[in-house]
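Have a look at this one.
Only a single protein chain was left out; the remaining protein chains are all shown in position.
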Amino acid sequence: MSPESWLYAGATVLGAVGMWLLLPRPGERMRWVGAAMSVVSLGLILSQVSALGDMLSQSMFIVIGSTTVISAAAAVTFRNPVYCAIWFAMMLLGTAGLFMIQGSHFLSVATIVVYAGAILVTLLFVLMLANPRGNAPYDRVSWEGPLSATAGIVLVGMLTMTLGGVLKSKSFAADMPSELIAAQEAQADDQADAAGPVNILTQDHSASLGARMFSAHLVSIEVAGVLLLAALVGAVAIIAHSRAAQPEEAKSAAQVAMQAPSENGRDR
Amino acid sequence: MKPDDPDILWVDEPKLGLAGKLYLPLIAQGLTTTTKHLFGKKVTVSYPDSEPEIANPLIYRGVHRLNRDEQGRVKCVACFLCATACPAHCIDIIGTESPWEDREKYPESFTIDELRCIYCGMCEEACPVDAIELTSLYNLTGRSREEMVFDKEKLLSVFDQTKDAEPMKSQTVANSLADTTPPKGGAS
Partner (left out) sequence: MWEALIKIGLLIFVIMTAVAYFVLLERKVAAWVQDRKGPNRVGLPLTKIRLFGMGQPLADGVKMVLKEEYIPGHVDKALYVLAPISILASALATFAVIPFGSIWPTADGYIDFVVAPGFDAGLIYVFALSGIAVYGVILGGWASNNKYSFLGGLRSSAQLIAYEIPLSLGILGIVLTAGSLRLDTVIAQQAETGMWNAFVQPLGFVVFLVAATAEAARLPFDLPEAEQELIGGFHTEYSGMKLVMYASAEFLHMITAAFLIVILFLGGWHFWGITGSGTEITWVTALLRVLVLFAKICLVVFGFMMVRWTLPRFRFDQLMALAWKVMLPLGMVNLVLVAAMVEYFNNAVAEKPLMVFLVMTGLMLVSIVVTAVLAPLGSRNERSPVGDLPT
């Protein structure tokens, strides 16, 4: 194994232990050590990412990428669920920024609209209503801590390794990512699209993305649509069920109130 | 209390008509009203640039004055009714034996703390000889608290200052009742 591989392996182990130490559980257990280990490991991994085009896009990528990774780590390590949600939103913003750097405008804003704008706000709503302080014991324990910490950091290491390795071996120019994606697209859709590789990251890429989704991937779209419809029907069914149950409860409550000997509660 | 108690008066909301249900006609109606006011006459008075017009000085409650009688003496008889009536306790009277024959007492000192006063006009109501009155002077200012405590001379000087524009209210009311003409506004 080359020295670089050893470095990756060391960084990954270091990061996994650090993350494990960081994960919330009862009692303080060397969280600062964990944080330091994670930062060192991230720095080691980042140091192996070689030049990705010019200075500007390189620094943008490094800043947004590390923000994303750190936010993701913070999202699982903070104890207050509201803070976790905010860090998760931060991570989504970072992801959107990475998409944006790659020129995939639609995907980037769609990520924000769907995840940060709709799902996470609803989640935050529930969190704030249910348990604003995060004092419940089940909030302080992370389940499967070692496993998830290892899996997460291995994923980060592998992705960085792939990125660094590809960059080193082939030395692409500044427009590498779009070419890379185009090449992958061509590979994946060779049978589906006989006309050759299609670069969807054109000037008008939302339209071409839509056209592609509704021609080459029509079945997948329809399946996803049916799935969503089923979920919607299920949600309506659950609500209708609780609605139907409600009047009886209200009625019995009213009867109890009527039978109650004291007049309290009935004087409005 | 039960819902069918006869003492409960159930008020149902009025049913909305079609215009109310559509909502848009009512919005148009409301916008017409606001637009009218947008260009309507403004009621603001740009105060230091232009003085406000006091419609009826008879019912305006501004700075107090102590009225003089025909001989130029203070009309007050130091009966303390105004001080008793005052809800803010801002009137302070020291009465003493009167040097004149037509009354037993007169105020040796008569001070009103204009900063404590709430300008309710109770003193004016209480006075049996119409000695204390509220004028339509509104721009009352001072540089110190002491300055804002008006003594007898100051209150009499307010009378001297305003007697031409605002005759004594007892006389005005008597005249207006006799003439059955409404009092003229527009002081200061």
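The first chain written gets the first letter, and so on, giving A and B; residue counts start at 1 in each chain.
Please note the rule applied: a residue touches a chain if its C-beta (ideal position, glycine included) is under 8 Å from a C-beta of that chain, and two chains touch if they have at least 3 such contacts.
Being a predicted model, the structure only gives us computed values, none of them experimental.
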item: Chains still shown that are in contact with the chain withheld from the display; value: A, B
item: Hidden partner chain, touching residue among A:16, A:98 or A:116; value: A:116
item: Touch with the omitted chain, as defined above, among A:33, A:207 or A:223; value: A:207
item: From B:34, B:71 or B:144, residue that would touch the chain that is not displayed; value: B:34
item: Interface with the unshown chain - residue positions in subunit A; value: 82-83, 86, 89, 93, 96, 105-106, 108-110, 112-113, 116-118, 121-122, 124-125, 128-129, 132, 203-207, 250-251, 254, 257-258, 266, 268
item: Contact set of subunit B toward the excluded chain (per top definition); value: 3-4, 10, 12-13, 15-16, 18, 21-24, 27, 30-31, 33-35, 37-44, 46
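We take it that only the chains that are shown with their structure count from here on.
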item: Distance from the mean Cα position of subunit B to that of subunit A, given in whole angstrom; value: 70
